[in-house]
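Here it is, the structure, as structure tokens.
Only one protein chain is missing; all other protein chains are in place.
Note that the chains are named A, B, C and D in the order they appear, and that numbering of residues resets to 1 at the start of each chain.
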Amino acid sequence: MYMAKVVGSVVSTQKDPSLVGRKLMIVQPVNSDGQSVRHQEVAADSVGAGVGEYVLLVRGAGARRASQLDDGIRDVNDCAIVGIIDRFDK
Amino acid sequence: MYMAKVVGSVVSTQKDPSLVGRKLMIVQPVNSDGQSVRHQEVAADSVGAGVGEYVLLVRGAGARRASQLDDGIRDVNDCAIVGIIDRFDK
Amino acid sequence: MYMAKVVGSVVSTQKDPSLVGRKLMIVQPVNSDGQSVRHQEVAADSVGAGVGEYVLLVRGAGARRASQLDDGIRDVNDCAIVGIIDRFDK
Amino acid sequence: MYMAKVVGSVVSTQKDPSLVGRKLMIVQPVNSDGQSVRHQEVAADSVGAGVGEYVLLVRGAGARRASQLDDGIRDVNDCAIVGIIDRFDK
Partner (left out) sequence: MYMAKVVGSVVSTQKDPSLVGRKLMIVQPVNSDGQSVRHQEVAADSVGAGVGEYVLLVRGAGARRASQLDDGIRDVNDCAIVGIIDRFDK
């Protein structure tokens, strides 16, 4: 999992059916000092994270396990917010 | 998911059967300021994206879930355009 | 697999059900000289590793194979500590 | 998918049964200007690509979908050449 900060969201009208109605957040990966590392990605939010919050990201098949879609919808997503980080303990 | 800009396409005559007839776009990953990050990739387009547009990319098994191929065709693709980005909200 | 040093943990109240009750450790990937490489990640611990120890990390589906969750819980995790490193032999 | 240039091949006598008899090409990832990016990898060739040609690479499970092995052989490969690039259109 990666630590990231939510910095915004993307608006997309024309997209895969599995992404309709989902919050697609722009996330900046960070280290445990809150410093930016790597590059921004877009993650589907399943825990109600808001802009400015630190979150946990998962990628790949794990991201699809975080969603509850209707039967017959094949989820294309490969990045999900699966937790809100309250505190880094070091 | 990654944000990217469509910058062109590749022409390939000799290729895997699962790639025949599909638009194979050259995409440059970007951040939400439109700045290039990482390196170019090639993505199968399933939403009708054109050169110059900002798009959402998925990789791996998610990319194969974005395609609708005939029965018996094993899709080898590992990168797909799954949305056109209208706007970055920050 | 990656070598890493455990540097802390994250506290997260609001998270995916599959992450509840698990130790989510902040890990810094290292080389076999103990030098930091790449960036920090968060890994679910399944071997009882403590802060300051060197560990083995796996990513992706392998990480989900390291956990024993109750039936019906879909594990979203994509990074796990699967061993404590006693010694680097070179 | 990645764009790459074929720069050679590896000779390996002692290897996994699933790799026996396959062409294992050394490939240098490139951008659409033909400039080297990232680092060299080794890809199983399924389209008859030669040294000096530009090709399309897939990674992971997609690479295993590009091969036709005998029953009972578990393919370990994770990188395949799935197309020869004739031209970059930009």
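Heads up, the rule we're going with is that contacts are C-beta pairs under 8 Å (C-beta built on N, C-alpha and C of every residue); 3 or more make two chains touch, one makes a residue touch a chain.
All values derive from a computational prediction rather than experimental measurement.
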item: Positions on chain C contacted by the hidden chain, ascending; value: 1-3, 29, 31-32, 37-38, 46-48, 56, 58-63, 65-66, 80, 82-90
item: Touching residues on chain D - with respect to the absent chain; value: 7-16, 18-19, 24, 26, 39-44, 51, 60-61, 63-64, 74-79
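Rule of thumb we're sticking to: only the chains that are shown with their structure count from here on.
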item: Any chain that touches chain C and chain A; value: none
item: Centre-to-centre distance between chain B and chain A (centres being mean Cα positions), rounded to whole Å; value: 20
item: Chain A and chain D: spacing of chain centres that average the CA atoms, whole Å; value: 32
item: Residue numbers of chain C (touch at least two other chains); value: none
